[in-house]
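One protein chain is absent from this view; the other protein chains keep their places.
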């Protein structure tokens, strides 16, 4: 049987936006897929050496459950629907949300972004940084991890055009 | 002719983000497609018993037209470009935007999310809740409607790898 192919365009650079491409890529890879990810726009943040900076913002996303990852069970079950008026005006609210999500992820035994990215690299998932947006945002190659390639949309179509699944994330 | 397959990954939990997966799934189903939706991250909100809670946020989305669904025609045509400074500081602005959108949807005779979801269930669209994010966000099975399955990304790839169209929403 022909090897299946998964092509991903990763455009989000938030903590919650970083999980889907790496989880899908590593899962597909474990299932025997040949996988390529094209990182463009804010997705370039996922290729930075330091991904500890990735943040999550509940602002403008009323669907995000804000739960506390500590305390008694009844306390953990509360969904703190913090009004935008507070979120937008209390400096550091984004950092709080980021800390809570990271703590929850750790408590639940879910892998970190760094671990998932390493898993993808070991599984030989091919990672391509979009040269145009690298230039546009003024990134330098030294900002990014080793083992990645640089190219344009045309390069990506070579692979995507033959893929079984192509996702724009 | 082989039956066509549509695979959807639904990751958004807002009112406006809820329409695309259910509209595309019910349309494809009516056209004879075999359809599966994998709900993950904020998309899990779309499987809750009470979807009346879904909200829409104009904050950080300057592309959203804010129009009044009542009053004379000239009044309805105005696009109220409310500055973020007001949106973020007037408590209940998100609720106002949600009410306006729901009223507009109803006035135009568009189906509600609940109706579209029921339509998908009747059409035997297979709905899968991502077990990892169910655990991560602390949801319980009793939060969700009946008739859905629980599984991981690997389970979804079985179907997606054979699909004609695969969308990440």
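Think of it as A and B in the order they're written, each chain with its own count starting at 1.
By our rule, contacts are C-beta pairs under 8 Å (C-beta built on N, C-alpha and C of every residue); 3 or more make two chains touch, one makes a residue touch a chain.
Nothing here was measured: the structure is a model prediction, and the numbers come from that model.
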Which of A:25, A:54 or A:105 contacts the chain that the document leaves out:
A:54
Take the complete complex as the reference. Which residues in chain B touch the chain that isn't displayed?
4, 16, 19-20, 23-24, 27-28, 30-31, 33, 59-65, 67, 76-77, 83-85, 87-89, 104-105, 108, 110, 164-169
Going by the touch rule given at the top, which residues of chain A touch the chain that is not shown?
7, 9, 11-14, 17, 40-42, 45, 54-57, 59-61, 84, 87-94, 132, 135-138, 152-154, 157, 160-161, 163, 166-168
